[in-house]
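Shown here: the complex without one of its protein chains, the others still in place.
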Amino acid sequence: MVERRPLLLFIQHAVLIFGAAVFVFPIYLAFIASTHTAREVNSGLPLLPGGQMFDNYATVLGEGLSTAGAPPIGLMLMNSTIMALAITLGKLVISLLSSFAIVYFKFPFRVLAFWTIFITLMLPVEVRILPTYEVVAQLGMLNSYAGLSVPLIASATATFLFRQFFMTVPDELTEAARIDGAGPMKFFRDILVPLSRTNIAALFVILFIYGWNQYLWPLLVTTDESYYTIVMGIQRMVNAGEETPQWHLIMTTAILALVPPVVVILGMQRLFVRGLVEVEK
Amino acid sequence: MTLTRSATAVAALMALGASPVAAETEIQFWHAMGGALGEKIEEIAAGFNETQDEFTVVPTYKGNYTENMTASIAAFRAGEQPHIVQVFEVGTATMMAAEGAIKPVQQVMDNADITWDADAYLPAVKSYYTTTDGALLSLPFNSSTPVLWYNRDLLDEAGIKDVPQTWNEMFAAADKLQASGHECAFSFGWQSWVMLENYLAWHDQPIGTKQNGFAGLDTELVFDESEDLTTLLQRIADSQEAGTFRYGGRRGDSLPLFTSGECAMWMNSSAYYAGISDQAEFEFGQAMLPVNTDAAETAQNSIIGGATLWVLEGHPESEYQGVAEFFNYLSSPEVQADWHQFSGYVPITTAAYELSNSQGFYEENPGTDTAIQQLSLNAPTENSRGLRFGNFVQIRDIINEELEDLWAGNKTAAEALSDAAERGNALLREFEGSNS
Partner (left out) sequence: MARLVALEVHVLTKKVTFSHRWLPYLLVAPQIAITLVFFIWPASQALYQSVLRQDAFGLKTEYVGLANFAKLFNDPLYLQSFYTTITFSALVAGVSMAVALVLAVMADRVVRQATTYRTLLIWPYAVAPAVAGVLWWFLFNPTIGIAAYALDALGYDWNHYVDGGDAMTLIVVAASWRQVSYNFLFFLAGLQAIPKSLTEAAAIDGAGPLKRFVTIQLPLLSPTVFFLLVVNVVYAFFETFGVVHATTDGGPGQATTILVYKVWRDAFQGLNLGSSAAQSVVLMAIVIALTAIQFRFIERKVEY
């Protein structure tokens, strides 16, 4: 602090606490709903936790949600994890490689390669989802982890961000590597990738959340319940038609579904924030 | 312990012996029933699978009605379509126009080696899904119809003895409710279905030309020509000022208005029975929809909503035998009655209704037969057998939008209805264009 102004300091904390409270409130509400019975939730949600927490979580984790019409939650969590990780790692690997090629090599068709990749930023996913489905079906990838993840790897976000970062890496490093007689792959492995550590962390978080939160795509490409993801499971419970959805169990599941992305964010917070800013600069 | 174990072993051996090589043929069935109804479907399929060992029906949940239909169409375009797909009633025209993609149920049943009687179905249910020459296109499965839900406690407090049977009585009841200090008299959901499609059928008036679209793609919407509908909707919109009517959103979003006791009456699907009994902390009941005495002395019959099962082309002929057997199983009185009692959907065969009746279901759950009585009040006319308009999912959205403009006071009832008809007709022409 430059100077001490107790009133100002108080206002600052008040604004921040209020802001944080407002922003976390919807999530708090979901948690509250997961601690009550169905009837309590339906007759106007209370603001304080109820006594059903252990019952609800035990129901969801133990018996699964068979009465709410969804496959076992452990399986869905695992599928979501596999899908999110496959998308994240897949994107990171292909993007690191291709942006390395585009930034550090001059080769025929380089510009064409650049545009082929970058044009993927230009069409909303929802629009091409039906023809993409047809391709996946023709390749026999329905009901597989590959079908769930590989088509979503086709996006240039990560490539674009790595390219931006590589452009800021000092040329002296490349010079030095070349003088030492290091080949391109050695340079890539020993210098560029370690330098990109924070960027990789930032993208890991962003992509993991992107993959975890997918809904429409998994719904289309899976018919086998053993490939259902947790977000699909939640939607299925919500979509109870003319029955009453079991909100208390839905919210319990929603809270559980929130745990992995939050763990990823919080665990990688420091790197994530640094990476974000470096990438965009 | 030992006994069970050896029994299991024997059963396993027998299963192996019964079909050493040939696996059972799988029949894919894509549905849109989440929640407990989805579970029930799985139970029904399992029940069928146990009755024979040639076919295995595999039910798969594919999202809500829209998502399920789109997924099936996408699958068809990719050659991966299921055998059976559940489609909501407004998708009927789209499915029907897709000659070459669908296999009429009548044909599936006729080709198969079973005895099956299409006349077992209630006329009001069946007529919605048959061609003009009487062939059944898809199998009715979960059907409902709008009824008037009422809060007995609130009506009693206001001294209203009889549930309103006409719209004039509705408004009179509203005055009494307000006199007793209760503001909101009624609300409704699925407004296009309840207040437009069913209102017109209930009063034997056309929604569109060409027998509500049954007789041809060159049909036009004429609901804006009903003067009594225009006057009634205007009256409802005006009554918002006093708080008599409260709009609570599309589909079933207004349910909490009724279950929380805010509005004394609610018009929506009879299938909300389970949901309402779950939540309502008051005595409730269902009655027939009110009649507008300016339009008709007595009611005609209401029309259904819900979904049917369509059979898609493109599988080996032998597999359709399995589809037919499954459909036959579904139609049996026991399965139908069980489904009806569990779900709150209308019993769609006469036998299922009679079975439920003899089981004492309606005595134990008074009012649950309101829907079926409404549907079978009279033999369906051209105006009340249902409707078949292309692009109707979007047309319903248009009607939603225009009615919302009416409730918000941006338009009069006459303007809203005529704009809805005009925009709807443009979509009908588009559908005609891409399907002929």
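By letter and in written order, the chains are A and B; residue numbering begins at 1 in each of them.
To be clear about the criterion, a contact is a pair of C-beta atoms (placed from the backbone, for glycine too) under 8 Å apart; a residue touches a chain by one contact, two chains touch by 3 or more.
Remember, it's a predicted structure, so these values are computed and weren't measured experimentally.
Taking the complete complex into account, A:I102 is the one of A:A38, A:I102, A:A201 or A:L249 that touches the chain left out.
For the chain missing from the display, the contacting residue among B:D119, B:E281, B:E334 or B:E430 is B:E430, taking the whole complex into account.
Taking the complete complex into account, B:L257 is the one of B:L257, B:L387 or B:L428 that touches the chain left out. The chain not displayed touches subunit B at residues 66-67, 69-70, 73, 76-77, 94, 97-101, 247-250, 253-254, 256-257, 260, 262, 391, 393-394, 397, 400-402, 404-405, 407-408, 410, 423, 430, 433-435. With the whole complex as reference, residues 1-3, 5, 8-9, 12-13, 15-16, 19-20, 23-24, 26-27, 29-30, 33, 42-45, 47, 93-95, 97-98, 100-107, 110-111, 113-114, 116-124, 126-128, 130-132, 134-136, 139, 150-151, 153-157, 159-161, 163-164, 166-168, 171, 174-175, 178, 183-185, 187, 206, 209-210, 212-213, 215, 231, 234-235, 238, 247, 250, 254, 257-258, 261-262, 264-266, 269, 273-274, 276-277, 280-281 of subunit A touch the missing chain.
By definition in this document, only the chains that are shown with their structure count from here on.
Here the spacing of subunit A and subunit B, counted between their Cα centres, is 38 Å. Contacts from subunit B toward subunit A in the complex involve residues 28, 30, 32-39, 60-64, 67, 70-71, 74-75, 77-80, 82, 144, 252, 259-260, 269, 271-272, 274-275, 278-279, 281, 344. Across the complex, subunit B is touched by residues 38-39, 42-44, 66-69, 130, 133-134, 137-138, 142, 216, 219-220, 223-225, 235-246 of subunit A.
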